[in-house]
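Missing here is one protein chain; the remaining ones are kept as they sit in the complex.
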Amino acid sequence: MIKKILSSNPLIMLIFSAVVLSAPIWLTPLGANYPDLLQKFAIFGIFAIGYNILFGLTGYLSFGHATFLGIGSYTAVWSFKLLTMNILPAIILAMIVSGVFALVIGYLSLRRSGIYFSILTLAFAQMAYSLAYSVFTPITNGETGLQLSQQDPRVLDAMAGIAVTDGIPSTNLFGTLIKSMDGYFGFYVAAVMLIIAFYISLKIFRSPFGMKLRAIKSNQTRMKYTGFNTRPYLLTAFVISGMYAGLAGGLLASIDPLAGAERMQWTASGEVVLMTILGGVGTLIGPMLGATIIKYFENIFSALNDSELHNIFDFLPAGMQEFMVTVVSPFVGEGWHLTLGLVFMIVVIFLPGGIMQGLNNLFGFIKRLFGLGGSSSSAADTVSKGEAS
Amino acid sequence: MSNILEISGVNKTFGGLHALSDVNLQIEEGETHAIIGPNGAGKSTLLNCCIGRLIPDSGSVTFDGNNMIGMAPHDINHAGMVRIFQTPEIFPDLTLLQNMMIPALAKRDGTFKFNPFKSLVGEKAILEEAHATLADFELDKFHDQLGGSISRGDKRRLELAMGIIQHPKLLLLDEPTAGMARHDTNRTIELLKSERMSNMTKVIIEHDMHVVFSLADRISVLVRGHIITTGTPEEIKNDPKVKEAYLGESEDE
Amino acid sequence: MSKKTPTLDRRGFLKASVATSMAAAAPMFFIQNSYAGSHAKTFRNMPKADAKSVTLGFNVPQTGAYADEGADELRAFKLAVKHLNGEGDGGMMNTFKPSALKGNGVLGKKVEFVTGDTQTKSDAARNSAKRMIEKDGVLMISGGSSSGVAIAVQGLCQEMGTIFMAGLTHSNDTTGKDKRRYGFRHFFNAKMTGSALGPVLKEEMGTERKAYHLTSDYTWGWTQEESIKETTEGLGWKTVKTVKTPVGAGDFSQYITPILNSGADTLILNHYGKDMINSLTQSVQFGLRDKQVNGKNFEIIVPLYSRLMAQGAGKNLQGILGTTNWNWALTDDGSKAFVKSFGKEYGNPPSQAAHTCYVQTLLYANACEVAGTFYPPEVIKALEGFKFDGMGNGATEYRAEDHQCFKDVLVVRGNDKPTSQFDLLKIVKQVPRSAVEYEAKIFGGELGPYKV
Partner (left out) sequence: MDAILIQILNGLDKGGAYALIALGLTLTFGTLGVVNFAHGALFMMGAFCAVLFNKILTISKKVKDESITFFDAYKETPYLEIWWGDTGTAIIDYSVPLSIFFAIPVMLLVGVIMERGLIKHFYKREHADQILVTFGLAIVIQEIIRHFFGANPIPTPAPEIVSGSAAVGAFFGLNENLVYPWWRLIYLAFSLSIIAAVFAFLKFTTFGMVVRAGMADRETVELLGINVQKRFTVVFGIATVVAGLAGVMYAPILPPDYHMGMDFLVLSFVVVVVGGMGSLGGAVLAGFMLGLLQSFASMNEVKAILPGIDQIIIYLVAVVILLVRPRGLMGREGVFED
């Protein structure tokens, strides 16, 4: 039954869309139903899904993907400054420019494989970060980050006769369609992008192209002797994932028009690697799950303090409440890093395939529990096997 | 009959070691040609020089009228020369069916094709051929298992099937039965003699004389980088030079 | 193979999209009432008339290099909230005048707070600030330990119509070219550091010196370099060279070696925090302080000091001149009251970061009382041009033109005979406010509108 659902694209898309778009409702009990965090879930979900197309399918571990995110953000902000406050051109330009950078960096880095590839991408990323922070300040505004100003030219807006009189205008989608990208509008724009991004990823996973990428991961030498020129495949995957990162960066800037160099630091690149591994490398949903969990920790766990813990454990008797607060408090607030570190370790020790494997195990267990299942498998199962749902 | 593969004057040294010296070899279209020789004679090196894994120091490799030296492995594959490896080179993380689809797609798509929106399940012709070929090799019952999970003998047959599905003009087999039990070996011989494969031009490197003499139309003997002789199985059997070079080796098998 | 599996063709996708938009509509309907229209109105977070409490947001670095400074800021915030709610000994509430604070919360509503981690990163700080505004409904955000972060959060607060009371930020830009109507800074800045340091430098080191700058390669570093250069060149000093160093370089030796042969006799370290500790420690190891150049003792100056960070430099800091916003050893009534209250609560003296955060919280609360409302434009107007005293820095004014506080600045020296573990800085001079004032227009920038 589950298998059947998973092998049908429209059904997957339907469920996925429903889950994503209803996130403001079902995330309420978790205290994560406010626009900014929902936006971050969607945007970093896009970033991780794109990264997974490279890392998950080809096995090439890039340590510099935050560069493309940062470039996407800078491009989008420049588009707001020079062209128009409409987000559509900004996002498209962000993807194009990131794609071009990915093409160049990927072309050079993919001359090597394994750890040598990883270090090449890392080196490019660190150079981009250092330069954005210092020498390229005229373009990036250094540490403060690139911001909008009332005096920006906005050529296209000016041509359309949109005058700005008071303060900085807000980003929008064709002015009237969506007037401002803040709040839930921002989330729904990001969510729609996420759904499209996921759909494309799903198609790639289930296409001959995607299978070839997985074959490269499995045995690249064999691919070459089977008649495939593997480098263009890898480069295509690299550029696609770079454009996903550019899209994520463009969206970040669309919702909050500020771009800073720290977005490109190696820790930011490392974060998407961790998201992907945590959720499950090479799985469809895993990277998104990983992104959500890490962002949840960063935003919710870091904000818990003793008084809020007291509220949470309110239902307990006074003594127990005190005890629980004492036990839990080192792991929240300023201790959220500690919890994150422990989660990484626990997940990888007990679930080699990330959280998705945990879920698979759970489904398997439930199935066995109810005596469901059986081994009938359709052609589609066989073809899509190995992508681990 | 015309020569499909011509190797002439090929030299290859590793450091000071002369792995191949002045090797000349002609493979005729339609024949099954075995290359035998003791361990370290340079048999695998010779194959590697043909498929672009190694570049010879000098000499030429002409396949189907085209020079192969310096060509990338994937282009050589598309020229029609396909190699089956000694240690099975399959895709351990893909299912058997997918293992078969990859070479079939290579044949159809060429060295690179970007088709991310085509559905895999929609590739009817490719799927059918993959299933059929798997069935020919008695592997279809495993079609949804991962390549890494089947037995070694099955893996080698899978690799053979992966070569066949590309309909190569020339199939290079590197010890197709090494390490197989007698039963599996016989099955492989039958497969290679089957209707589907008997007319295919093949070069076989083999230790097992039983296999060699059951299959080969002609045999070349490679010793310390030299081809010492080429001839029909009968000629080779009675050649004193071969006996001298092979003393002890063939008796073991 | 024989079984047919549906694939997503165009029609399938359309169907999925329709269903999708239906799913989308549900939550949109659900949220329509609470979040309609322009975001600023949406998130202004005006408390309802019958609300029992109001929430403030304290956004400090809880992880990373400035975590200890952040922790100290948080302690000060908690203390301020306590005092506002009429608990504890009241601290500077007793010395602050003119005060409209009553010790019963703000406008009769109990003060509560939420916390967040800036990680000393602009993005993380903005995420955290947004969470406070969108989820926790805060009326004001305060905190921060870096100018980059302060400017980033200040910009956000302007867009969101939430008042930002900056914590530790020293760049001229915060109230200069990047100033905002909704942002207020009590802390001093690089320009004021230069003005305060000038006379002392002249007195102690004369008018004929050759200075070599090592500068952190980011906004704060540049503005400080500019301000100090302006001051020293005004004294007649020559600037031999200004060198930018990457933030977080760790090992500065490759930047220190060229100083040895440069002919400079003074090194000015425009570094803060970890960079300052490392570059100072390493400069001393290179024997710079034992050197004689041009017949003068080689001197090192660290224009911006922080006692917390000074601990990390240990003995290397002894005798080195710099400035600070406030120090716990001050003896005015306000400072004494604050140190007493803070010391009793936490067992150690407050840092300058803690001081500025505490003061900012009180000032905001007072402005609400004065305005008689939490409505930001009115609160802003109450803060603009507000003159007060008894907060540890003498008579102080929040200048209306740029939202910068003008007050006395302390010139300090690393203490070479500390009497306790906290006694690290010795006050050389309390430079009066009049000596550090400047025209608001020199830095440019626009405050922007009251209503957003």
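Should a chain be cited, it is by its letter among A, B and C, assigned in written order, with residues numbered from 1 in that chain.
Definition applied: contacts are C-beta pairs under 8 Å (C-beta built on N, C-alpha and C of every residue); 3 or more make two chains touch, one makes a residue touch a chain.
All figures in this text were calculated on a predicted structure; none of them were measured in a lab.
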For this session: List the displayed chains that the omitted chain touches in the full complex.
Result: A, C
Exercise. Which one touches the absent chain: C:313, C:391 or C:452?
Worked result: C:313
Exercise. Looking at the whole complex, which of A:96, A:127, A:156 or A:312 touches the chain that is not displayed?
Worked result: A:127
Problem set entry | Options A:119, A:235 or A:300, residue touching the unrepresented chain | A:119
Seminar exercise, completed: On subunit C, the omitted chain is touched by residues 64-68, 71, 217, 241, 243, 246, 248, 250-251, 253-255, 257-258, 260-261, 274, 277-278, 281-282, 284-287, 290, 308-309, 311-316, 339-344, 346-349, 419-423
Exercise. Which residue numbers on subunit A touch the omitted chain?
Worked result: 55, 61, 108, 111-116, 119-120, 122-124, 126-127, 130-131, 133-135, 266-267, 270, 273-274, 277-278, 281, 330, 335, 337-338, 340-345, 347-349, 352
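Quick note on the criterion: only the chains that are shown with their structure count from here on.
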Exercise. Which chain lies at the heart of the structure, taking centres as C-alpha averages?
Worked result: A
Exercise. So how far apart, in whole Å, are subunit A and subunit C when each is placed at the average of its C-alpha atoms?
Worked result: 32
Exercise. Between subunit A and subunit B, what is the separation of their C-alpha centroids in Å?
Worked result: 45
Problem set entry | Junction residues of subunit A, two or more chains touched | 203, 379-380
Problem set entry | Residue list for subunit C, restricted to those that touch at least two other chains | 1, 5, 7
Exercise. Which part of subunit A faces subunit B closely enough to touch in the complex?
Worked result: 200, 203-204, 206-212, 214-215, 217-219, 221-230, 232-233, 236, 240, 377, 379-386
Exercise. Any idea which subunit B residues touch subunit A in the complex?
Worked result: 51, 53, 72-74, 77-78, 82-83, 85, 89-95, 97-98, 101-103, 105-107, 109-121, 123, 126-127, 143-144, 146-147, 162, 166
Seminar exercise, completed: So, in the complex, the side of subunit A touching subunit C is made of residues 7-10, 13-14, 17-18, 21-25, 31, 33-37, 40, 130, 133-134, 142-145, 147, 150, 166-168, 170, 179-180, 182-184, 188, 191, 195, 199, 203, 256, 258, 260, 262-263, 298-299, 302-303, 305, 307-308, 333-334, 336-337, 378-380
